[in-house]
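Shown next, in structure tokens, is the structure this report addresses.
One protein chain is absent from this view; the other protein chains keep their places.
What follows is chain A.
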Amino acid sequence: MSLTELTIADAAAGLRARKFSAAELVGAHNAAIAALNPRLNAYITTTSDAALQAAAQADAALGKGEAKPLTGIPLGIKDLFCTKGVRTTAASNILKNFVPPYESTVTANLLRDGAVFVGKTNLDEFAMGSANITSAFGPVENPWKRRGDDAALVPGGSSGGSAAAVAAGLAMGATGTDTGGSIRQPAAYCGIVGLKPTYGRCSRFGTIAYASSLDQAGPMARTVRDCAILLQSMAGFDARDSTSVNCDVPDYSAAIGRSLKGLKVGIPAEYRAEGLSAEIEAAWQQGINWLKDAGCEIVDVSLPHTKYGLATYYIVAPAECSSNLARYDGLRFGERVPGDTLDAMYEATRRAGFGPEVRRRIMMGTYVLSAGYYDAYYLKAQKVRSLIRRDFTESFQQVDVLLTPTAPTPAFAQGEQSDDPVQMYLNDIFTVPASMAGMPAMSVPVGLGTTGLPLGLQLIGRPFDEETLLAAGSALEAAAGFTHRPALRAEVVK
């Protein structure tokens, strides 16, 4: 088997058994990036040389028997995580030359455990988007193709570069961030596993903020077990993030393959929404059947405020981003466009620095926080948000986990939905509620749709119960036997 097709678990075992070296493993991924990235545009910045140096150190550690959980494992890092000495852009012109003098907690944790970073993956600008078409560094192409159709498809967003890189074999795993679905939806579109942990599980320190009360880092990988391995390193309390939660990190891998006998799985009626494609509905039913076969009890539940999720999200997230992005003013770091006055400099800098979607969300956010509108929009949205959270809390008194589709459709082609922002926002309709409630959720690929594209199902769990997601996810994964690979991947494109 090609080195770029291995799982993280197998690669870690292979490295320890000295079947291949970290240099070979990282070299194979560097080569795959060189071959495919010009087409996929999954990476904004590649760090091949630094990766090879890190691989040499990994080999030295392996030689001394000092391997850590991720020693020698090549990962892609979403270009929203600040990486010390490595350009970090948030896919925005305003940070196109920004080199942080510090490391985010999540990436520092991965480095502590021996991971090797092969590059910074592309994303929607400041993580605002669902198709990875708002990046200042150009769109990412989904490595999958519709059957008999060469049209370039979107990888989903905002962690589209991470999803495409992992699917195509340009990284064994990647970090993502999820604010309203930005890990789960691209994972579904690219046929990989993506896990958004409970809000507070992973530190936000050093991760460029989009919407602080929603942003959460999480792993993206080709198997549920690999996600568990990555989350093990990424998660944990961090005193530098006041919203980080101080509770123990369990052994996530131990949850893989755990018996589901007696597990209660809720099926929320409200997710049978209009616009849900027949193929997704069929996949959902298949998933229900598989979990039933695994010994789960299926329970119909209701999350009555689901229908307000998207509208609420598009008040809360822009409100926070309008404030979070105020620091990009051209004064202390980032790009500056001169002006005759301070205000003129701000306007010129921010007009040149931010793309249209970021500007749109800053304007929406500014509007909903303005005097006279605050109560009608922001305050109302916060109230609805607590009702959405209550829906989940109440249903988790009846069930242990929820099963829903991840997205209403499979991946679409570049340009198909981009003219209507509201249509684009609808891609997040199933992922946004769990984000609003801070619940952990995961997307698992369960099969191919009628056009040959991967379909994902979403599991939503109780706060800090990522283990049940991993257990149920591994059962779906095993039942689905999803071994399909995209058309564009390292092993076929040399």
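Convention: a contact is a pair of C-beta atoms (placed from the backbone, for glycine too) under 8 Å apart; a residue touches a chain by one contact, two chains touch by 3 or more; residues count from 1.
In this section, contacts and distances are computed from a predicted model.
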item	value
Identity of the absent chain, which is to be given by its UniProt protein name, from "ABC transporter substrate-binding protein", "Maltose/maltodextrin transport system permease protein", "Lipoprotein" or "Aspartyl/glutamyl-tRNA(Asn/Gln) amidotransferase subunit B"	"Aspartyl/glutamyl-tRNA(Asn/Gln) amidotransferase subunit B"
Contact residue for the chain not shown (choose from A:Ala239, A:Ala269 or A:Ala376)	A:Ala239
Which of A:Phe205, A:Tyr271, A:Tyr314 or A:Phe412 contacts the chain that the document leaves out	A:Phe205
Which of A:Phe137, A:Tyr378, A:Phe412 or A:Phe482 contacts the chain that the document leaves out	A:Tyr378
Contact partner of the left-out chain, one of A:Ser213, A:Ser302 or A:Thr451	A:Ser213
Given A:Ala13, A:Leu331, A:Ala344 or A:Val492, the one touching the chain that is not displayed	A:Leu331
Touch residues of chain A, complete complex, unshown partner	81-82, 88, 90, 95, 98, 100-102, 104, 204-209, 211-213, 239-243, 319-320, 322-323, 326-327, 329, 331-333, 342-343, 346, 366, 369-371, 374, 378
